[in-house]
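Every protein chain except one is present and positioned as in the full complex.
Let's look at subunit A:
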Amino acid sequence: MAIDQRKVAVFAGAFVLRLVLVFLFPSLPDLLTGRVEVSTPVNSFKRLQEGLFLYTRNVSPYDGGVFHQAPLLLPLFALLPDVTQYPLPTALFFFGVDLVNAYALSTISDSGQSVKSRLHSAMRKHIRWDGASVAAWFLFNPFTIATCLARSTSVFTTSGILFAVSNAVEGNSINAMLAIGFASYLSLYPALLFVPVLLLCYDFHAEKSKQSLNTTVFVLQHTAIFLGSLTGLLAISCLITGNFWEFMSATYGFHLLVPDLTPNVGLWWYFFIEMFDSFRAFFLGVFWLHLASYAGGLTFRLRRQPLFIVSSLLGVFAIFKPYPSISDASLYLALLPLYRHLFPLMRYTFFAISALLYSSLLGPAFYHLWIYAGSGNANFFYAITLVWSLGLSILLADFLFAGLRDEWEQDHPEAQGKEVKQV
């Protein structure tokens, strides 16, 4: 296999940049680990340390009520040397995960699935970025770098999702199912991506195979693999922790019931702080239903472009998840350049990006005013998280518009280049 020099340069550059940042600013990782924008209760490295401490001393990691991450992370991190004394191995491990994620992303890009799928072929195929550029966009995104330096465990979920997609577009549907199972095991919400990833796999096989594919068998097979992988992971977790229900309620129960209302960049915490307890259960249901409903709707509407469904859903998750962080936004932004050919159709990129830039500067400032200076209050920060979500929503809506317009132009070649008018 010929080694792509540009890709190597990008990967090496990203690695060196991270290394330089760690060496020049030794306190930066710990600073970022403490930021609410980066670390949420479900991906915080600090909380992982707490769980690890309990785990290595043979106490149930969930006893303190602090750790809410999947148990399989514990034996993995127990292998790494103590981070307080030797921070470098852990840092290098996270750098590696980032590079692996970028590799998966470049594979997705090189497959060309984003411009040409079984049922759809984009109108502007020639406007494209190659894998190296897409990987560079991901690796040099400040949000990705911050997530990586903060050692947020979201990167593993990101890996799971990206590998599920990259395997699916290359036809390794079993691996794809295993990867999406792994991601769902870690963070629960990727389970909503199961159907689009299944569609990706199905489209690949349907295109390649000579005779027609038996849909029912295919779906049943892959669902079984997905569920099997989940069951396997849960069984191992059960062996590790020893108490099935305790870890289920501390991890998935925590994801579902949102008991920790530490501020984050999402929309849930403030809403549920303000809520009277009697309405809590109802609105939890509403919020989750709202989040889950996108999976159905988008899958139905965008059936012809399964990868586009995955990308859009990741955007939805980055906005409406109970514990979103900038790592979710960075994953969504990483998938956007796959759709470089849609950029000419997008109308509000500059405004959306400006809103995101404004909120990423004003967010920390207002958080500082609220928590440290004491001269602001929670509303300051919440207002900025609204702007952040608004920026992402504009971007997502614009992206969806561009995707739909592209589909529409394919169906109506005569209407190409005409301005859209509301009738």
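Note that a residue touches a chain if its C-beta (ideal position, glycine included) is under 8 Å from a C-beta of that chain, and two chains touch if they have at least 3 such contacts; residues count from 1.
FYI, contacts and distances are computed from a predicted model.
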Per UniProt, the name of the complex member that is left out, chosen from "GPI transamidase component GAA1", "E2 ubiquitin-conjugating enzyme", "Pescadillo homolog" or "UBC core domain-containing protein": "GPI transamidase component GAA1"
Candidates A:60, A:133 or A:249 - the one touching the absent chain: A:133
Full-complex contact with the absent chain, from A:52, A:108 or A:123: A:123
Candidates A:257, A:284 or A:362 - the one touching the absent chain: A:362
Hidden partner interface residues of subunit A, rising order: 123-124, 126-127, 129-130, 133, 344, 350-351, 354, 357-358, 361-362, 365-366, 368-369, 372-376, 416-419
